Each structure stands twice: as C-alpha cells, then as structure tokens.
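All protein chains but one are shown at their positions in the complex.
For reference, chains read A, B and C in written order, and residue numbers begin at 1 within each chain.
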Amino acid sequence: MTGVRKAFGKFEVLRGVDLEVKRGEVHALLGGNGAGKSTLMKILQGVHTHDAGRVEVDGQAVEFTSPHDAKAAGIGMVFQEFSLIPSLSVARNIFLGREPRRFGLTDDATMIRKSTEILDRMGADIEPRTVLSDLPVGYWQLTEIAKALSLDARILIMDEPTASLPYHEVEQLFSLIDRLRDQDISVIYISHRMAEIERVADSLTVIRDGRTVLTGPVAEVPSAKVVESIVGSEILHGLKRGEPKFASTRSSAPVLSIRGLTSGHRVQEVSFDVAAGEVLGLAGLIGSGRTEIANCLFGIERMDAGQVFLDGRSLRIRGPQDAIDAGIVLVPEDRAQQGLVLGHTVRTNLLLPSLGKLGRGPLIDDGRGSKLCAGLMSRLDIRASALNETVGRLSGGNQQKVVISKWLGLQHVGQAPRVLILDEPTKGVDIATKTEIMQLVLDIADTGAAIIVISSELEELLSVADRVLVLRAGRIHEELDRSDIADEEALQLAVQGVN
Amino acid sequence: LVACSSADSSTGASKNCDTKPYDDAIAAYSSGAVLGKGPYGETSADAGTIELTAEEVEQIRQMKATAAVVMHFSGDSWSNAQVAAINKEFDKLGVRIVAKTDAQADPAKQFSDIETALAAKPDVMVSIPSLDTTALAPAYRKAVEQGVKLVFMENPAKDFKAGSDYVSVVATDNYGAGVLGAHQMARALCGEGEVGVVYHAAEAPTNVLRQKGFEETIASDYPDMKVVESKGFLGPDWKGEGSQTVNAWLTKHPDLGGVWCFFDAPCEGAIDAARSSGRNDLAVTTVDLGNNVALDMAQDGFVKGIAAAQPYQQGLTEATLAGYALLGKEAPPFVELPSVPVARDDVAESWTKIYDVEPPSELTDALGQ
Amino acid sequence: MTTQSRDAQSAHQESTPGANAESLADDRSRPPERPALRARLDWRDYAIYIGFAVVFCLFAIFLRDDGFLNTNNLLNIARQTAIIVVMAVAGTFVIASAQIDLSIGAVAGLSSVVVAMTIASTGSAAIGILAGLGVGAAVGIVNGTLVALLRIPSFLVTLAMLGIAGGIAQWMSNFQPVPILDTTFTNAFGSGEIGPAPTLLVWAALAVGVGVVVLNKTRYGRQVLATGGNAVAAQFSGVRTRRITFYVLLVSAVVASIAGMLYAGRLQTGRYQWGTGDELSVIAAVVLGGTSLFGGNGRVVGSAVGAVFIGLINNGLILAGTDVSQQIIIQGVIIIIAVALAKKK
Partner (left out) sequence: MTTQSRDAQSAHQESTPGANAESLADDRSRPPERPALRARLDWRDYAIYIGFAVVFCLFAIFLRDDGFLNTNNLLNIARQTAIIVVMAVAGTFVIASAQIDLSIGAVAGLSSVVVAMTIASTGSAAIGILAGLGVGAAVGIVNGTLVALLRIPSFLVTLAMLGIAGGIAQWMSNFQPVPILDTTFTNAFGSGEIGPAPTLLVWAALAVGVGVVVLNKTRYGRQVLATGGNAVAAQFSGVRTRRITFYVLLVSAVVASIAGMLYAGRLQTGRYQWGTGDELSVIAAVVLGGTSLFGGNGRVVGSAVGAVFIGLINNGLILAGTDVSQQIIIQGVIIIIAVALAKKK
C-alpha cells in the first residue's frame, strides 16, 4: 500500500500511509488510538474504499469494493469488533457465506468436521455446534480467528486479536502465527501491547496522524523509538504515585468489606477488604469470576449469599442505583455497550448519573450541567471537538475517559464515589492513554477512595495495585502483596496456577 | 373571517314553511305497498301473513332442531335487533343456536364462518350474504349440499334459486328508505337548497337501492333541490370519514343545506362536523334508527328525519320462516318490510315498535317525557 | 450480555460511516475550543417543518377556491388532529424509549365507553373521568408489567392488548354507542371552547407543552432517552430502566384514555370504535416528526407537527374531491417521501 489516503467527509483519517508486507512475514502495525490502523485495514478488506494511493497485492493493483472481493483475493481478517452472528452456531459462523455444499444444499456434516479440524489445530476446545451467544466472549475471539483461518488466506489481518484472550490462548495464538509464517502466509498484526510485538512480529510499521512515521524490522528498531513514534514527540512518563497518604491502610478500618460473596457457580465464598486509598487488583483467568464480583457489588447481578459492608455499615444492593447511592461505582468491561450511549453526545453521557442532583426544582439546570461537563473534560483531558460531539465518534481511549468521568461528575454534585471499580479499564487503549488513565486511577485513590482494578494485563496491574487477589474458578486462590510479587512472570505463574 | 360569517349569512333552509306537501308524500309511502321487488322480480308477501300456529310451534319444539346465525358484522342497532329477534323466536320454537358468527365486514372471514358453522351441523341457517353475494355463494352452496335450510336477510347469494336452494329472503324496503329520506330532507329544507349524499362505496344491492331511492326522488320531485356532493365511504371509521368529508363540504359549499347518509354512523360524523363548524341549521336525514341519531333528533338537533328499517320484525319473520322450512311448509320466496318514517314527535313510539323494547331513558329524557 | 454488547457495538459501527462523515466535517471546520451551539442547521432536521410549509402553500394556492384558507377550515384541521397530537406526545416518549404501543387506539375506545357508561349510571362526570383514567392506568400497568418485568416485546404485548381492550369495549357496550348528555363533561373534553379556542386545541397545546418540558428538561425525560439509546449502558449508569419502561407505557395508556375522553366529549358518545387505527397515525406522526423508530431521541414538537401534517394532507385531499382510495395512496406516497427526505445519509 502506498500513499493511501482516506477522508470521512472533510476529516482526513489517512493522509498518505505506506505499508509493505512481504510474503510469509508477520508485520506489526502500530499507532495510537484513532491513528487509522483499523481504517487502513478496512480498506484492504473492501469495507471502505480509499480516496487516493495504490493498493497492490502480489504486484497487482487492486481496489476492493466489498469484503467479498477481498476474500476472493485471499485476504482474511480478524476484526477488532467481531464479525460474528450471536444467534448462529460456531461452525455456521466459521463458514458463513462459504458453506460447503452437496447437491446445492449445505452440507452440515462436512462443515462441522472441518470446523473441528480448524479448532483443534488452534488448540481451542469448542464444540462447533454450540450457539455462539451461549459462549463467553473469550471464545468469540477464538471463533473469530478460526473463521479467518478457515479462509486459507494468503494475507491474514489480525486487529487486536488478543484484546480479550486469556494468557493460555494467547500463547496458542502465537504458535499458530508461527506456523502460518512457515506456510508462507503473511500476517498483519495490530496491537497496543509492545511485549507481544517483540514476541511475534518480524517487522513493524507505525502510523501517526494518518502517515507512516516508522517502518523496519523489529530486531533493528529499539523499542523506545517505537514508543516515541507512536506517542509523538512527548516523552512518556512513568506512573507517579504521591507518597501514600494512607500508608497504614490495612490496619485502619476498611472502606469496603466483602464477606462470603456467592453468586451462582461463578463466584464462591469471596471475602476481602479494601482500605481507603488502596488499589486492589483482581487477577485471574478468563471466567475466573472477576467481572461477576464487580457486577455483584454494583447490583447488576444477584448475590446469592454474602454481605457487603461500606464504612462498616451493612449494605443491601438491589440494583445499580442502590450501589451508586451508597458510593460504589463501576467502570464496566464493555464500554461500547455497558459504558456509553454511543449515539448520544459526550455531555449527555457525562451527566447521566448526576441528573438527579442537577435539579432546580423538578427541572434540570442545564447551565450547571454544562459547567460540570466542561470541568470534567479539562480535568481528564478528554479530546472531543465539542461537548455536543457524539460519543461514538471519539477514539476508544477518549471514550474510556468519558466513562470514568461520568462517575467523577458525581463528586461535583456532592456525592464523591467511595469505591471505584474498574473492569479492564484499558482494553483497546493506546500506550499513552493507558498511562494517563492509570495515573488518574492513582490520583483518585489519593483522595481516599477504595479502588478495585480488574485487568488481564498483569503489567498494568502491577504498576498500580497495592495488593493483588488471584481468583480461580470463582474463589480467591491467593492474596499477594505488591512487595511479594517479584515480577510479571511470577504473577503470571500464580494466575495460571503453576506454583 | 369569510367562513365565520357564513354561519349566519347562509342558512340554506328556511324552516318556517308549509310542510304539508312533504308530510303527505311521507304518508303516501307509508300507506302504500312496499316499493321494492324481490331478486327475481317477485312481489313481496305481507309480513303479517308469516305465522305459525300453536300446533306447528309444538311440532317444531319436538324436533329439537338446531340453527346457525351467520352475520356480516355486528355493532349497529340493525344487526343487534335482528339477532335479538331471531334468538327470541328460536327460543320460542325450541331451536338451539349452535353457531353465531360475525364476520366483521370481511367476506373472506364470513366464508370461513359459514364453513365453521356448518361443522356444528345446524338444520337451518339464517344469514346475510350482502357483503359479497358472489364470493360467498360457494360457501352457501356447501350448506345446500349438506341439506341445511337457508333463510337469507336482504338478498340471496348469487344464482341461488328460491325453493330449491333457499327458503326465503326477508328484506327491508331499501329503495323506499331512500325515498323517505328525500321527502324528509325536502321537508326540512322547504324543498330547496343544496344537499350532500353519503353512500356506501361498495355496491351491494342494499346500499345501491337506498342511494337510488334518495337521488331519484330528489331529481323527480324537488327541482329546486340539488345534490352538489356525493361520496362513497368504506368504513370502518364511518364517523371519522363522515366528519372530515362533511367538514370539507361545509367549507366548499357555504350554502349546503343538508346531508343524507345511507346509514346512521356516517351521519354521526356529519353532525359532529356541523356542530364544530357552528352550522346549527344543517339538516341531516338518514336510514336506520340508531341510538345517537335518535337522541340528536329528540334534542332538536340536526337530524330532521329517519327512515327506519324494521330489523326486529325482520328477525322474527326470518326465524318464523326457518320454522316453515323445518316443517316443510310452503314459504313465500320474498318478504319485504316497509321502512318506517320517524320524526321527532313519534321517535319514542317508533322505537318501541321497531325494537320491541322501551326507548332508552336518555331518549325519553331528551324528549321531556 | 455478551451477545447484546457485540450487537450494539457493531450496530453503532454500522451507523458510523455515513452519518459521521458529514458531521465530523462540520465539527472540524470550526475551532474545537468553542463548543458553541453545534452546527445543527442541517435541513434534514427540519424536513417536517419544510414539508409542512410546502404542502400548506400548495394547498393554499390550488385549493383557494375550495375554502382551504377559511379560518373555519383551518380550525377544522386543528380540531381533527388535536386528539392525535395528544397521543403523539405520549407516543414520542414510547418511541424514544425504543418501545412501541399499538394499543392506544383501542384503549381510547374502551375509555370512551367506560366513561360514557359510568356517567350514564352515576350521573357524575367526575366519577366518569376517574373511571376513564382507571381504564388507562389498568391497561398501562398490564402493558408495563409484561414489557418491563416479563420482558415480552412491546410490539406483541400491545398488539394483544389492542385486541383485548377492543374486545372488552365491544362487549361492555354491546357494540352500541353510549350517549353522553353531561354538558360539563362534553364541554371540558372536546366540544366546548375557551374564549375563541376550542378546548381540543387547549388540550393539545397543554400536552405539547408538558411533553416538551418533561422530555428535555427533567431527569425522567433524559432517562427515557438514555433507556432508548442504550438500555444496558443506562442501567450501568444507575437508570432504573425497567421502571422507566414501565412508566412510559403507563403514561401512554393513561394519555390514550384521556384521548378517549376527548373523543367521547367531542362526539358526545362513548363508542368502541373511537380511536381505531390511531396507533398507526401516531407512529407515522412521531416518525415524521424526526424521532427515530429505534429510540434514543425524541422530538415532541416535531411529532405534533407531524400529526397536523397528516391532518392537513387529509383535509386538502378531501377538499380537492379525491376518492378514499386516492387519499390512501397519496398519503402512503407522502409518508415515504417525507421519511426518505428526512433520513440522514
């Protein structure tokens, strides 16, 4: 691809991107949120068409007008947002639109056999007849990958394939990619995780502001330089944590205490405390019950047994509103669906939880609302052109900041959150923003709130948490103090249960 | 502003004239024979002659016969009175009603209804085919084949023969109803002025005859009256269509003196239109003695005359003829009941005569009785 | 939740390509520091107003001699559409919350019958009104419970309720109209005048005023929009979405029962047929007015104008002397054109 340009309306997303991928290489495509990586790949996929520039496959200029064309040319893609149909089975999803046929009718037996083969090859333990909506998200990602593989593509694009994959499956994916490379298949690999790039990629390209700013073999480019070109001229600071004002946290009375929390089979007899100013990390494998604990505390899921104490008082949480009133707030796992009303403006989203407190009599005081929003936007450095910008148009990182800010807004109407729970707060967020968000979490902790962070990126967990609880099959398996954890590797082993 | 003044400037009708010629014309209808002819040109038998002797009634009671009543729709006073009368008479005859259906004005549903009713194996079926005499004919044919005796209301199914296919047809003098409406309108408008006609867009015989009766009488008897608008309605929102259309007429024809409707529901809409336009002098005449038009008439409102069918009497006659069929007694192929002219003075009496019940209290209250 | 979230996400994306492009362009063209009144002057947002003006002018020209512009005729249009306007205000909330209420017409009919029968038997307009509101509340509670608690799609619940309420109205009244002689009642609801304005207009204006304020200026209104925009996210933000859905359907039914009283007052009769088919007119009005059929936004004034627009076309076509059949055809065509024009690319 040379000099590719693409504008949506007057807004130029790509202003001349060059990308060259050799046969049988794994090429990493890097860049901050909104740099245009997905857009570039969607052009290669025929979802969008480019305005200028050249796209060549095997030296032939091509212009795909639909994913259909791209498929025919041997280009497969694992989409960042799934291209799966929840109501169909895994096998049907894998072969959607390319069902094997016999006598003009679809041949389900063959389809299931082939699906099983592909899944086995990936080491994924999924029964192909299962309806997708009955499977947890992690398995969706695997299905998505299986679908791309089943194409027998010559070029395979993977847009953040590991975003919701557990460690075990990530390793399997990497060895799969190695095998693909051996079969002379080219892979374009998009990720925000630097470690993965070093592990899997042969060469890399970084785009920023719609232009290619760096390209070369992974081995030859120092990773500091990569980070710098992703972020721009700014130098990335490490996380700063002020001298813990709440040093003797555990000895003092906890803000939040959980005793014997049980919810179905996914959460069993979980008990823990979080002190003021403390950041508690929850680590665990896919389905280990972290999200469920968060959801129970926030009143989304029913608690079958157990008690929650806030500042020593027992709480009964029947729904999110109860939790919010008590001061427990949640930044949910899935921001697009659970965190935001994507079609509404930044302002509307920011004010949603505070509406009850903005009243002037029964009516809402819009002036006050606007002031509140403007304050929040500058405080968290939310980059949107206007308060009236539709939130769905912001980049992922900025969207995430909106979700966090909406809870901080409560503070300004006299209802500061006591407990902030963040579930995978940096999923799909670029390095620079990740740091910003984590810094923000630390700052909030310093105001005396209790924080619970759930993250599958252990590195991130280690950088903020004072203490980490390792969950396994819905139970607390181990409690580790930050100082007891040697490094990421050690925590990884604990999570995997190899110790 | 133009429209606002129209209410006083154009009254369309001068109510104070000698009504004798019109009253005479109305009386002439009532004293004469019914005007309509049967489907095959038969003259009507006198409804008063359709009777069963006490022995015959007893004989029928012994049969423990069954009947089906298949209606085109319900929800108006006409069908309600019919069904009530049929029920009452069958009760007297010891005939059990095994199916009672209402097609909600959909001939396709009535087709199914007939089939379903036949499953209950009735001995006789009293039904009205006027929604679609052609489409319903095959369904009625099944009844004939199954040996079910048919008594039709209003008109027979297409190509059905009296005697062999059906017992008899009992009808209202629809043409006469239109004629009466014209005389009543002329009486209200003193024989001059512009009128609007609301008719049924679907040309069933019942509907066409009424409209013809009205329009032909206006044309032949009242040269100073003119039909300036006429429009076919389809329902089911008769009142809404009536209201909107008459509103438009009143806008277009500030001098419009009266509106005639082929049955009462659209005229309720016409009343609404006149009332909201402040045209308190609009004269309305209609067919069928419905609750609301009767009440309006009693309140000295817009309704100046009603040509009432006699659904109750008609129902009794139909049920009695079904008794004839059960006995194998020879029945006249066509019986027609005259329409009854109703004016404010006799509305209470007419109500009792037509429906065989006391008039509702609102009506007597409004009449100040 | 898994499935839902994927859906929403992709749904959103889908909506991105076109819509976005243009307004992004808008946004970039002025300095982001001045998040002033957004460039909201997209003509498509005003399609209904423009359409209204154009059709009005056409009629004014071509139907000049048929009295189209008579004050009386214009008042007629207003009167004939006032009841739909009242229901369309509640309908805006229903559709904004991503639900649908097909039972309103039948509820209006049932309410008119109940009011008329109650007034006839008790002689008290007040008890009659209470009974009518009771009908609305009862139906609303059933609809709301089935949709919000049992999570049966509102399309089905209210479709079934259309049959049930209609059937009960027919059965109670035995298909007969029930006259209302109480003039206090008929004057207050639909027949009378307050000064020069027909009471019907006062009711419609009241409904629109209340609707505008509630939807745009109260917590409830914003929560309705959030629920319609993304119920899961709304719930995660502390909105009691089930309760909101319940109230929206409750209010819709209660407003429908008031509409039934307006019919009863205007036509001085309670009758099961009042309101038949109004659900479709209301949906058409609301959508013409710019509310998305899929929830998340709502325009009360647009809905009212949409309702009057439909009435206007009806009136003009009748004055022009067209057949019922032609009217239906032309209305269908106009609705399609209006929606197609108003549709954002």
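Operating definition for what follows: a contact is a pair of C-beta atoms (placed from the backbone, for glycine too) under 8 Å apart; a residue touches a chain by one contact, two chains touch by 3 or more.
This one's a predicted model, so the numbers in the text were calculated from it and none came from an experiment.
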Option touching the unshown chain, where B:24, B:51 or B:115 are the choices: B:115
Given C:127, C:159, C:181 or C:213, the one touching the chain that is not displayed: C:159
Per the touch definition above, residue among B:99, B:246, B:271 or B:367 touching the missing chain: B:99
Chain C residues touching the omitted chain (full complex): 1, 3-4, 6-8, 10-11, 13-15, 19, 98, 146, 150-153, 155-157, 159-164, 166-168, 170-171, 175, 228, 230-232, 235, 241-242, 245, 280, 283-284, 287, 292-295, 323-329, 331-333, 335-336, 339-340, 343
Interface with the undisplayed chain - residues on chain B: 74, 97-102, 104, 106-108, 111-113, 115-121, 132, 134-138, 201-203, 232, 234
Missing-partner contacts on chain A, residue numbers: 45, 47, 66-68, 71, 77, 79, 81-88, 92-93, 96-99, 101, 104-106, 125-127, 129-131, 134-136, 139, 147, 264-266, 286-287, 292, 300-302, 473
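Keep this in mind: only the chains that are shown with their structure count from here on.
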Touch-based graph of the chains, sorted into line, ring, star, complete or other: line
Central chain of the complex, centres being mean CA coordinates: C
A-C against B-C, pair bridged by the larger set of C-beta contacts: A-C
Computed distance of Cα centres, chain C from chain A, in Å: 41
